[in-house]
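Here the structure comes first, spelled out in structure tokens, and everything after it is commentary.
Note that one protein chain of the assembly has been removed; the remaining protein chains are unaltered in position.
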Amino acid sequence: MTSREEVSAKILSVKVEQGLTWKGVAAELGSSSPILYTAALLGQMTLTAAEAEKAAKIFGLSPEEAAWLTVSPERGSTVLMPPTDPLIYRFYELIQNYGTTWKALIEEEFGDGIMSAIDFNMSIEREPDPKGDRVKIGMSGKFLPFKRY
Amino acid sequence: MTSREEVSAKILSVKVEQGLTWKGVAAELGSSSPILYTAALLGQMTLTAAEAEKAAKIFGLSPEEAAWLTVSPERGSTVLMPPTDPLIYRFYELIQNYGTTWKALIEEEFGDGIMSAIDFNMSIEREPDPKGDRVKIGMSGKFLPFKRY
Amino acid sequence: MTSREEVSAKILSVKVEQGLTWKGVAAELGSSSPILYTAALLGQMTLTAAEAEKAAKIFGLSPEEAAWLTVSPERGSTVLMPPTDPLIYRFYELIQNYGTTWKALIEEEFGDGIMSAIDFNMSIEREPDPKGDRVKIGMSGKFLPFKRY
Amino acid sequence: MTSREEVSAKILSVKVEQGLTWKGVAAELGSSSPILYTAALLGQMTLTAAEAEKAAKIFGLSPEEAAWLTVSPERGSTVLMPPTDPLIYRFYELIQNYGTTWKALIEEEFGDGIMSAIDFNMSIEREPDPKGDRVKIGMSGKFLPFKRY
Amino acid sequence: MTSREEVSAKILSVKVEQGLTWKGVAAELGSSSPILYTAALLGQMTLTAAEAEKAAKIFGLSPEEAAWLTVSPERGSTVLMPPTDPLIYRFYELIQNYGTTWKALIEEEFGDGIMSAIDFNMSIEREPDPKGDRVKIGMSGKFLPFKRY
Amino acid sequence: MTSREEVSAKILSVKVEQGLTWKGVAAELGSSSPILYTAALLGQMTLTAAEAEKAAKIFGLSPEEAAWLTVSPERGSTVLMPPTDPLIYRFYELIQNYGTTWKALIEEEFGDGIMSAIDFNMSIEREPDPKGDRVKIGMSGKFLPFKRY
Amino acid sequence: MTSREEVSAKILSVKVEQGLTWKGVAAELGSSSPILYTAALLGQMTLTAAEAEKAAKIFGLSPEEAAWLTVSPERGSTVLMPPTDPLIYRFYELIQNYGTTWKALIEEEFGDGIMSAIDFNMSIEREPDPKGDRVKIGMSGKFLPFKRY
Amino acid sequence: MTSREEVSAKILSVKVEQGLTWKGVAAELGSSSPILYTAALLGQMTLTAAEAEKAAKIFGLSPEEAAWLTVSPERGSTVLMPPTDPLIYRFYELIQNYGTTWKALIEEEFGDGIMSAIDFNMSIEREPDPKGDRVKIGMSGKFLPFKRY
Amino acid sequence: MTSREEVSAKILSVKVEQGLTWKGVAAELGSSSPILYTAALLGQMTLTAAEAEKAAKIFGLSPEEAAWLTVSPERGSTVLMPPTDPLIYRFYELIQNYGTTWKALIEEEFGDGIMSAIDFNMSIEREPDPKGDRVKIGMSGKFLPFKRY
Partner (left out) sequence: MTSREEVSAKILSVKVEQGLTWKGVAAELGSSSPILYTAALLGQMTLTAAEAEKAAKIFGLSPEEAAWLTVSPERGSTVLMPPTDPLIYRFYELIQNYGTTWKALIEEEFGDGIMSAIDFNMSIEREPDPKGDRVKIGMSGKFLPFKRY
């Protein structure tokens, strides 16, 4: 009997044991974003069957365990809100401080609607800065207007 | 007797009444980011005394009311978590789904630390797309390593 | 100084006072769904300027109050969760009991993604039944697949 | 010693392992709705003894494990509210945004009462649409008026 | 501008001021149960137009205020859970201690379903007892089986 | 090492395995109410040593496991509030909707005090009704006045 | 229109304004415990009509306001849990640290039951101590055994 | 690998198995209060090394398990608030109902400060009463004034 | 009718209006710590009658308003936890990250007990640093051992 949680736990355990890196693993899995692959391995996105097979080799997963990686996961279940980890919490804080501002400016530019979190992609990069390097995040989500019927 | 909450409520009321836009107001206040100015008017950031004076003229604020705009606000008090508004909620959802991924990739690139939400700036733009325009968000926060003593 | 909450409260008060019906008001406002118009008057959707003007006449709103009806509202703020009202709670209960089933069957049919709550419409009708009439609800939301980048 | 939770976990595990589909399993179990059968297998509805026997064959359950499928389950215990999974959350969001509207329109049509979530059935279908297929949900619940005594 | 909350508050205030009793008021309003009338005056049930008119005379309500008594209220909004008042809390405690027992025995007797809280009536009486009088509560709710479709 | 939780889980498991009924078991245990015996077996009340011995025979418990049934349990720990199960939730809903009414009418009849949930008994019966049988619940709790000192 | 909350607020305001003491007021009201009188004035217990009349003179209450003091209050509504005030919190902490101990020892001495919080009295005294005076609290509540029926 | 929780669970298990009493065990451990010893065995206070050795003999603990009894425990972790058990809940209720009264009277007598929950002792006794024996609780905590610096 | 909350709100309003500083006000009030005086003006500590009189002159308070400043406040009621303001939140984060460490090291040094938050003083200073000035906080609280009785 296996579960998605156990597969994620096994992946994390093997990663620490063997000193693997997310970027390294991602490069082996395919040409999509490392964010997508990392999220999938952490139980938040799905892999294709081919990608899952590669992951199975890297992490020593059984066919059953690999199959779980292709199943839509119970998303969001691994971050208890509010986040206790400072790195994750800062994003939560940004929502508290800037949420109403984002709403005001997106609606002013696009009208009544939202930025999709499903048709969505993002990047994380190092932005060199003499006063201290910066984390540069790019997000892009399709604008979805409230449709009237 | 005045309070920061009342000043924000008055600003919102005048904005609707007079059909002002955040970007228009921001352009009149100074050369900083519209995000900063909108956040300040919504009670999440501070204005300089000169900017507050300009805001007072635009929104018909008394000197006392304008003074509140220069005071560090009780940040975060206007977004009840989890956010009920779909536009704001989508950012919350991103944290639930990608929080562990962001932590994994930022730590892999930068080491043990966080992206500052204080030494932080961001932009919101329209990204034209034939399949539907997209909301493009750029965030940049200084990386702060956990210091050892 | 006005706010969206006060406009909604005034609309509710006038409705009870004058014995108006939501469907009657909706028919006067335009040709969209009564669900959309009722939601807008209850502070959850927006009206066009022309519709807001009609609403102003029906409910005796000032121009400022009418203007609020065209502004994207702080959605979701009027239903405290879990809902205490039995009628609303039953929908909440459906999620608790059938949420995992809906997820399983939608994903099986459509793949990894969601039903949009933004590009969404619905209807509520009476379904006559000799054993007791039934509430018939039709929902239709665009399927949004998780995009891979 | 067995429990309903363990039976559900085993069913999920076997389903992934053998690549079964809910609709396929449902068709084997009987002529009721796939929603009912999926819900029962996920621990939210009951099967008849005959259906449970068929399920036992499909999933390799012991007689004791099969017996649990005929017992009224502790409903609702598998969806932590608010739902963290985007697919399930969207239904939660619909309640927050439209709950008061549904209440207003159902009461206007039917009087003071509720839509039953017990004498209730529903369907999920694909609605083809050139702008993107849609998830079409039909719900039908008996209207129950508050009885006066 | 009036609201249901204000009408309830006025009724409570007048009741204390004039030393009225719930049973006395109920007897004047009509022949239904005092529980129904008290609940309606406390904002949890509706009155007919004729009953509301009588209530208006007793409590000195304006026509608008009386009209609110005929509107389906936002039920449940006046008891914050868990209840802090000892009298109300004891019922909450009964659920915590006996909830699983009630479920077990009702399902054993009736099958998979619930006791309706909508087609429901109850009585509260004094049960004389030499060791101290007892509160005798009778509840009767229609059994609703989970329907299969 | 045993615990009360494990004993309850074992009892539930054996009951499903052997198709026992609560009422049947209760009749074997003694002459008290089936509600009391079911509650005790579910970990909410205590059995006498003699009753526990009988329960041990029925469920195949070791002497240590049987001893746990005579120990005052950590009451209430098995129903997470608000209840997610519809059958149990309806009682919770009754408190939300009628709690203030019960308080009003009990205090009007008895004065300032409460209905005991400790010196308390209840019955659950089938009430035949041509429009659908009803669940008939009788509760009787000693009235306890707030004592003045 | 008056309410119990306003009467309590007025009493507190007058007490500070005139520099009254709870013990002094209690002595004027009657011969019961200062704890009872203070609790009643703070909105947690009731006064007799005669006591309420005396309280009305001391605090300058109108007849309507005085009448509220004889009405069973919505108990517990003024202490948000967990308590934020250190003095009140320490009692909360005692429950967290000693709750299981109290349960163990009371049940060992008295059997399965509780200490009544209704047939209950208490005293607060100064206990002189050379190492620093102590707060001495005496509580006495009737033991109520779980009755078997 | 052992933990304090496992030691407490083992102690409870042995106590039930062997029919020990808290007072009996306390008398063997030393001359301090049974409340202290019971709390320590339940994981809320510490024992001296000598007392832990005696406890090890009584409960058959290994040296490692006994060592845990001398370590400051993670206090309060075993009572989830609000308490679901009626016996423990009554104390919680007393805080809700009398918390503001205790604060008022302690501050009136002692000035601005608190009763210590650390330099604290208490007793639990049977108070015989013809109308039903009472639980008599004595608490004594050092008064700690807010120090000014 | 006045309340402590209104006095604090008035003080904040006057402070902004007149551009006062906490340190400046503190210096006028007396020789105790600015932390104590600021806390008292924000409704968390008490002033002596003489200090309150000085505060009344500075902030234009009535005698009744000044009297509230000498009354033990309902402490802690102004910071909703978790704190939404980033400055205050960082202290909350320190507890989450270092709480178990502080407990471990304080107990190792002092034995089983706590650092008093009542017999407590602290200072906040600027610590010049070429890499950016630092906030230097000094806390000193009396160690209170758990007393054994």
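Labels for the chains are A, B, C, D, E, F, G, H and I, by order of writing; each one numbers its residues from 1.
Methods note: a residue touches a chain if its C-beta (ideal position, glycine included) is under 8 Å from a C-beta of that chain, and two chains touch if they have at least 3 such contacts.
Everything numeric in this text was worked out from a predicted model, so none of it was measured.
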* To do: May I ask you to name the displayed chains that the omitted chain touches in the full complex?
  => A, B, G, H, I
* Looking beyond the chains shown, say which of I:18, I:62 or I:100 touches the absent one. => I:100
* To do: Check each of G:5, G:53, G:93 or G:133 against the chain that is not shown and name the one that touches it.
  => G:93
* To do: Can you list, in ascending order, the subunit H residues touching the missing chain?
  => 1-3, 64, 67-68, 71-72, 74-77, 79, 117-118
* Where the unshown chain meets subunit B, residue by residue -> 32-33, 36, 45-46, 72, 103, 107, 112-114, 116, 118-121, 144-149
* Structure fact -> Touching the unshown chain, subunit A contributes residues 9-10, 12-13, 16-17, 19, 80, 84-87
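As a convention for this text, only the chains that are shown with their structure count from here on.
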* Asked: Taking each chain's centre as its mean C-alpha position, how far apart are subunit A and subunit B in Å?
  -> 24
* Asked: Using the touch rule from the top of the page, what residues of subunit A touch 2 or more other chains?
  -> 72, 75-76, 79, 82, 86, 93, 96-97, 103, 107, 113-114, 116-118, 120, 144
* Structure fact -> Full set of chain pairs in contact is A-B, A-C, A-D, A-I, B-C, B-D, B-I, C-D, C-E, C-F, D-E, D-F, E-F, E-G, E-H, F-G, F-H, G-H, G-I, H-I
